[in-house]
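Removed: one protein chain of the complex. Kept in place: all other protein chains.
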Amino acid sequence: MQWEIVIGLEVHTQLSTQSKIFSGASTAYGALPNTQASFVDLALPGVLPVLNRGAVERAIKFGLAVNAKINSPSIFARKNYFYPDLPKGYQISQYERPIVEGGSIGIQMGETEKTIRLTRAHLEEDAGKSLHEDFHGMSGIDLNRAGTPLLEIVSEPDLRSSAEAVAYAKTLHALVRWIGICDGNMQEGSFRCDANVSVRPLGQEKYGTRCEIKNLNSFRFLEKAIDFEVGRQIEILEDGGSIRQETRLFDANKGETRTMRTKEDANDYRYFPDPDLLPVEIAPDWIEQLRASLPELPQVRRERYVIEYGLSGYDAAVLTSSREMADYFEAMARQLPECAKLCANWIMGDISARLNRDGLDIAECPVGAAHVVQLINRIQDGTISGKAAKTVFESLWQGEHGQNVDAIIEAKGLKQMSDNSALEKLIDDVLAANAQQVADYRGGKEKAFNALVGQVMKAAQGKANPAQVNALLKEKLG
Amino acid sequence: MFNDSLKQLSERLANRAISSVELTTEFLRRIGKLNPQYNAFITVNEEKSLAQARRADQKIAAGEIGPLTGIPIAQKDIFCAKGWLTTCGSKMLSNFVSPYDADVIERFNQAGAINIGKTNMDEFAMGSSNETSYFGPVRNPWDAVAVPGGSSGGSACAVAARMAPAATGTDTGGSIRQPAALCGISGIKPTYGTVSRYGMIAFASSLDQGGPMAKSAEDLALMLNVMTGFDERDSTSLQREKEDYARDLSRPLSGLRIGLPREYFAKGMSSDVEKAIEQALDEYRRLGAETVEVSLPNSSLSIPVYYVLAPAEASSNLSRFDGVRYGYRAQVFQDLAEMYRNTRAEGFGAEVKRRILIGTYVLSHGYYDAYYIKAQKLRRLIAQDFKNAFKQCDVIMGPTTPAVAFDLGEKSSDPIQMYLSDIYTSAANLAGLPGMSIPVGFGDKMRPVGLHIIGDYFSEARMLNIAHQYQLITDWHQRAPNL
Partner (left out) sequence: MTLSINDVKQVAGLAYIKVSEEEAEAALSQLSGIFKLIETMQAVDTSHVEPMSHAQDLVQRLREDKVTESDQRDLCQSIAPQVENGLYLVPKVIE
């Protein structure tokens, strides 16, 4: 039987506020345990939550970026369950009237674009952490993370493969960083995915029973977990079994998902509006103010790059995978609008490869866009060859010669021989020394021409412009 | 001196007839004498109180004296006070020394008042008789076999027995007004949002409101002047200009329209209470007020609505008591789940557990709409009833309680009978309206009767004026049990 995979993602993005969503404690990562757990975060008796404007602002920005509806009033609700990393015994979250409703995100699969609909995005507080290393058979609780603002972004079950899920997650990851609402640091847990996975016979309308896989904190794990889970479900169904709806945990070491032991009794969360928090009104002019503050969005730039610069959809998608990369491209393309494809190739080729080698992000690239533009100019005007350009680039990377492109070309003697008389002399010498090949060529052997070009280039120590060599040779061999 | 008003005490302090240390010592001595029998205080801390008194004396010596500087105030043990045991009447918090001050405590400290001790209360403010306290019941100073009411029973007893000049209370369904009535003192629950809930241990967040309990309306006004004000730490705290609640005290009452809800006077009120209330209303007519009949058609629903909403909120508010970060933790358990279950089974008393179960049930899947949402809709109707009534009158009056104080143990095995003690008071909490009780005489067994005054939002100054004018021509508020 042919199976169709159905996936919806719930992504928890940690919002990049200074302080927590309901308290004035710091959200900085990596502090000593419980040193950033304030009275409110510890749920001392009598303390109360007050909502952080920064968290609301970031949620609205996200809603605007995905063309969603911003709900006003928006309501906070309590989600009740017991867990030691949840100090109040309830999580302040949103149930009815989440701040963001609907919207969509376009993902690029090769040269085709697919729209993934969003269900909602709601604000909530993060829980603390349980540390399981052994404290005489006990667990240790660190509540520094408790109360960190999260935006939980829920997609419709529109994804049809692990590859689509990863593409969606990556696009979302790029977007939240692009609009500056989340640092996207996956190692620190700033961007965590839960995947709802089910399968159904191809052509069937009704969804299959789904399982939720929790806490996938890398794109690779997301892909592996979904692939494993899909395989598991198909195997059960093909053996005539049925899927039990449950929460599963991905074991990265074994590459499998397994049933989560806890929370099975906590399926009745008893949501109700939090009486400590009033309805959040979002005035239209606040929304407009935030809309005006948004940068040009990746989707818009992607389309613009295709139209304005004639790039392929794929190239445009890669270049807009981060705001820094897009800005880098744009800084180049604005100087070299006729050579936009060449700019794209440089970024996606040499620059990306070099960044990868040093484990750097394009924001940290030691060679600025202006230098690469200069470099391309020197290729374009024939001063240096494409091969020599790579040498110049490495020299720029190392910061040599004050990162002056011309100085590097000069110092390394990479200039091509554009002077006809010098080149002519060189060609004459080569022709004199290779009489046999000249005869072969004249006798109709086209191949001999290429060998002669090679000889000239060698004699010129790579500094000759191949086009010029071709032209002069043809002339002389006439 | 024990019968002095706050104003008189402040004058004595200002003209150095007495120091705060002396005054505090006098009250501590009286507490030492009476508390063993009446159990109004859970914690008395002589050292801390006297240290505050010494600071107050320095302030007074420097000429910095405000209306409450140097005056001992009893604090309900629901208010977190830094360095003080703050138990909320529960075993769960029997070892909880608060690391911080409630907004109310901060304000009293700022005013130079002395914390004379933490008063006994029904556990987590759930109760109407003070019998649910882990620290034992409080006794009514007018008759030691009677309950003082609850949940602010310790505060009511402390003021009535003159162990403190004034006290704080909190009121979720009547917890200031009902014990004030049963102990023959004055108490006011202001408009919801007037007193910050920060540091006031939550029972039902959308209903809880702190307020003062004192001998007279005038004292209440001085207390409110200190207790109220915007607090950015409480999202439901109202951003209003600071007002002087004593400003209207001397205003004459001519032209005052008093609404008498038909439903409150129909049935359920005992005859001794009715007699005292009627006499009080006659006094008001003599003061120039007129009485008009009004209707609160949904008032019979306030108890059922209250017993859905308050337990629902409480069940969630009390989830934080899990033995992990503070408070009681069970000694014996096999695993995490059992640690929770045993801690909560042992740390909470019967009434608290009962309400957690009710609240958990009404919020649970399948019952949420039928109970919780239904109750919230009725809450709106109840609030609208008052809105309509206030088109015809300035204030509403009636009995605070259907009967005078009952005996200890009389209702403790029948929760429903106990819940009905709040039949007249809980509607004001549901609507968020200010309500107060003042003593208007005695009923059966010479136990006090309270007159209930409900005002429109933010009409506290007017209500205090109305109470004060009555207290100028009567002396019920000056009567004290002979102890």
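A and B are the chain letters, set down in written order, and residue numbers restart from 1 in every chain.
Keep this in mind: a contact is a pair of C-beta atoms (placed from the backbone, for glycine too) under 8 Å apart; a residue touches a chain by one contact, two chains touch by 3 or more.
This structure is a prediction, so every number in the text was calculated from the model and none was measured.
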| item | value |
| --- | --- |
| Contact residue for the chain not shown (choose from B:Cys183, B:Leu378, B:Ile438 or B:Ala467) | B:Leu378 |
| Which residue of B:Ser206, B:Ser299 or B:Ser437 touches the chain not shown here | B:Ser206 |
| Chain not shown: contacting residue from A:Leu278, A:Ala331, A:Met417 or A:Leu431 | A:Leu278 |
| Touching residue (missing chain; options B:Phe265, B:Tyr361 or B:Phe442) | B:Tyr361 |
| Chain A residues touching the omitted chain (full complex) | 17-19, 23-26, 32-39, 42, 44, 50-56, 73, 82-85, 130-132, 135, 137-143, 249, 260-262, 265, 268, 270, 273, 275, 277-281 |
| Positions on chain B where the hidden chain makes contact | 95-97, 99, 192-193, 206-207, 232, 235-236, 238-239, 298, 300-301, 303-305, 307-308, 315, 319, 322-327, 329, 333-342, 344-345, 348, 353-354, 356-358, 360-362, 364, 370-371, 373-381, 383, 415-416, 419, 429-432 |
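Rule of thumb we're sticking to: only the chains that are shown with their structure count from here on.
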| item | value |
| --- | --- |
| Inter-centroid spacing, chain B versus chain A (mean Cα positions, whole Å) | 57 |
| Of all residues in chain A, those that touch chain B in their complex | 39, 42-51, 78, 80, 82, 84, 87-90, 141, 268, 270-272, 275-278 |
| Interfacial residue positions of chain B with respect to chain A in the complex | 79-80, 86, 88, 93, 96, 98-100, 102, 197-202, 204-206, 232-236, 312-313, 315-316, 318-322, 324-326, 336, 340, 360, 363-365, 368, 372 |
